[in-house]
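Missing here: one protein chain of the complex. Every other protein chain is in place.
So that you can tell them apart, the chains are marked A, B and C in the order they are listed, and the count of residues begins at 1 in each.
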Amino acid sequence: MSEQNFEPKILAFLCNWCSYAGADLAGTSRIQYPPNIRVVRVPCSGRVNPLYIIKALKDGIDGVLVSGCHPGDCHYQSGNYYARRKFNMIKNLLEYMGIEKGRIHFSWVSASEGGKFAEVVKQVTESIKELGPNKMRLFQNIK
Amino acid sequence: MKKVTKTEFINFLKKQSETFDIIAPIKGDKGIDYDIITDFDKIIFDHVNTDRSFKRFLFPQSQTLFEFKEGVITEAKKQNKKKFIVGIRNCDINSLKVFDYNFIEKEPVDTFYKELRDNTILITAACPASNSTCFCTSFKIDPLSIGHGDIGILFDKEEDSFYIQGNSSAGKDIVDGLSTKDTSDFDQKKEKYKKNHEKNRDLIKDKNLVEIFQSKLEDEKWGEIFKGCIGCGVCTFYCPTCYCFDIEEQGKFWNGKRVRNWDSCMFPIYSKETTGHNPRPTQKERYRNRVLHKFYYQLKHNNEYGCVGCGRCITNCPTNIDIRNIIKTFI
Amino acid sequence: MEVKIKERLSQLFDEQKINCAIIFEKGTMPDKNAPNIIYNKEGLNNLVWNSMNWNNLANYLPKLLGKKIGIVAKGCDSRSIVLLMQEEKVKREDLYIIGINCTGMIDMKKIAKDFGAEISETIFEKDSVKVKGKASEKEYKVKDFLLESCQVCKYPSPVIYDEVLGEQVKGFEGDNYQDITEFEKLSSEERREYFYKELSGCIRCYACRNSCPSCYCQECFVDSNQPKWLEKGQNIDDIFFYHIVRAYHMVGRCVDCGSCQNACPMDINILKLTKKLNKDVRELYKYECGLDPKNTPALSTFEPDDYNEFIK
Partner (left out) sequence: MKNTYIPITMEVEKNYFETSDRMIKTLRLKFLDERFDFEPGQFCEFSILGKGEAPFGIASSPFDKAGLEFSINRAGVVTKAIHELRIGEKVGIRGPLGNYYPVKEMEGYNVVVIGGGFAFTTLRSLIEYMLNPERRGKYKSIKVIYGARNPGLLLYKDLLENWEKRDDIGTYFTIDTKVEGWNKMVGFVPTITEEVAPSPENCYAIVCGPPIMIKFTLPVLLKLGFPKDKIVTSLERRMKCGIGKCGRCNLGEFYVCNDGPVFNFEQLEKLPKEV
């Protein structure tokens, strides 16, 4: 596959209460966004174990997006606050170890923000397209 | 037997590198270890022993057993470049008795090991000195012997020369082409190096370990000797005679391969069954199993010790568990 | 110091305040001491205290749950005890902590390299060690050959103890994560290259995991097969996966004792990972683990105004 028409596979963990509904809204409002994402619905962004993200990257996904409710809006009061700390750490660690910056993304999208969801997906897809295929899977070949 | 200068020997190795991958000890960041040689002047001959044993070249840490695609099984691709391992100490070469028994003599034959074994020329080198952790003489191993492996060598640093002797027919063929100097001083040289080896390292002293351990299977000392063992796999991964492996599937769904990887009896998961039941639930049982496997089970069935006295587990253990003390405890 | 520790522990055994003790014994090699768990006074005979006691003794506490334990604790051990108390793996009332003001542990691998020959004997004096080989002899200042983690140790004195032995030691006052800051300045490729080189030496013996007091899970994620997170071989992906997740599990739980790195037989610089996370936790969440049992670990709490910039 040439660099130009590289279509990344992106795994999206969407919180059931906000982002998933947001994605739904984007769909029902017929807002166009890139078809590169594969959605996994989770009860809360706090449910996303950073292990999932690394496992996905290791198994060859090109990018990961985790999206949850805005701070303060969590259905379970504080799940997304905890999640924020976890994601910050794993993101820092991965970048530190030399995995490119644009591989993992996080966003807050509420149930009413269909437009924002489409915008986020667009941005994420573009940034991953720029990076090209996931190199973590190809670690063996960098030398 | 033949005697050649170092330059001649290096040239000899260079010639062999046309048909073989030459594996020899070189100095790395960490210490002296085997590696595939590209720069022949860097090979070290006068060290005592390498950090790791050469077992990983005959029994790789990961080995593909077969591959499958859409449910169709195909044999794994093999790299069949022959190997030529130089500078194996007598302790390590004796570990092959354990491997050969387990993988070749005992039915069915393990083809992966056999193939690598058949395609490897082993050069044993007499050991110029001993470390404080060495105890190979306990197992009737002569550190200065050049009679094991395909070819045996003795490196004399003073004269920068090698005494070289073919043992197997393949080894003899290889050695045949070399020119030689007078080798009559070999015994004298050997005697000289003998002085570097400390005596009284014999821990076993002709005792019958099978009988001893048979009566001490449930001895209460087992509860003490493993001390601060943290259950890592260092001793087993460094051990030249440990051959346990784990088989697992790699890949996704119907496409992938079945691979065997080194495993360690020190890990809790080693014998844990699906039901959650573990026959060796604590480090005590696991450690006992390791010790008995080396000094009782193998001795009984194969009449060979499962330990060669290289001392690697002692040097590398993060909590300083000393297998010598354990033998002493029970003898 | 040794005499005092022995005296105190034997008293405690007599008074039946403890029924086991975690101590260091004189090792069988000149460059090693052996951590051990003893159950009676006789076990104290081999007790030793010098600058080779790098193992983190708190590692054994979760396995001894329910017993009355006497433990000899350096600064880092005591921090691990605090951490284990926070995570309810050990109860304060079960412990009798003999704190030691630690003057730092010595890196015997480094000394061995410098010494060149095989070490046959080590003799410890107040702040130096005399290393004897077969033919030579050399004296080293402990200060100059400290372990990486001890060089920048901020808390050499125990933070929690029933009694403390030795003179008060001043902790390191500079920035203990200076090397990480430097490392971060490298480009992404350089860093990846570095870790690739370091980690490709990993033989997956899991000594780093098992020597860490914070790693006490019943079943580690590497051992789990339902779900199966990673494969067991020598594939560099899996090695990376293991080290990333191991380090990640240490977020806000690592006390910088360095026992992972010291236990590593392949000399992999594992502290480069955990220290980075410790640095981030300190910078972002103003938290250092293992100082006060009343604190909540960094990932078990939050502030509404935590760093949010990275989220769209």
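Following the convention adopted for this analysis, a contact is a pair of C-beta atoms (placed from the backbone, for glycine too) under 8 Å apart; a residue touches a chain by one contact, two chains touch by 3 or more.
A quick note: this is a predicted structure, and the numbers were derived from the prediction, not measured.
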Whole complex considered, the hidden chain contacts B, C
Residue of B:Leu65, B:Ala129, B:Leu144 or B:Ile212 touching the missing chain in the full complex: B:Leu65
Which residue, C:Lys26, C:Lys154, C:Lys228 or C:Lys312, contacts the hidden chain when the whole complex is considered? C:Lys228
Note that subunit C touches the chain not displayed via residues 225-226, 228
On subunit B, what residues meet the omitted chain? 65-66, 68, 71, 73, 75, 102-103, 106, 108-112, 114, 214, 217-218, 243-249, 251-256, 258, 260, 263, 265, 270-275, 279-280, 285, 288-289, 292-293, 296-297, 300-301
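Going forward, only the chains that are shown with their structure count from here on.
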Based on which chains touch which, is the overall arrangement a line, ring, star, complete graph, or other? line
What chain sits nearest the middle when you go by CA atom centres? C
Please tell me the distance, in whole Å, between the geometric centres of subunit A and subunit C computed from their C-alpha atoms. 35
Centre-of-Cα separation between subunit B and subunit A, whole angstrom: 48
On a C-alpha centroid basis, what's the spacing between subunit B and subunit C, in Å? 32
Which residues of subunit C are in contact with two or more other chains? 235
So, in the complex, the side of subunit C touching subunit B is made of residues 25, 27-30, 32-37, 55, 59-60, 118, 120, 201, 203-207, 209-211, 219, 223, 231-235, 259, 262-263, 265-267
Please name which positions on subunit C make contact with subunit A in the complex. 184, 188-196, 221, 229-230, 235-238, 240-241, 244-245, 247-248, 251, 273, 276-277, 280-281, 284-285, 298-300, 302-304, 306-308, 310-312
Residue ranges of subunit A touching subunit C (in the complex, touch as defined): 50-51, 54-55, 58, 71-72, 78, 81-82, 84-101, 105-108, 120, 123, 136-137, 139-140, 142-143
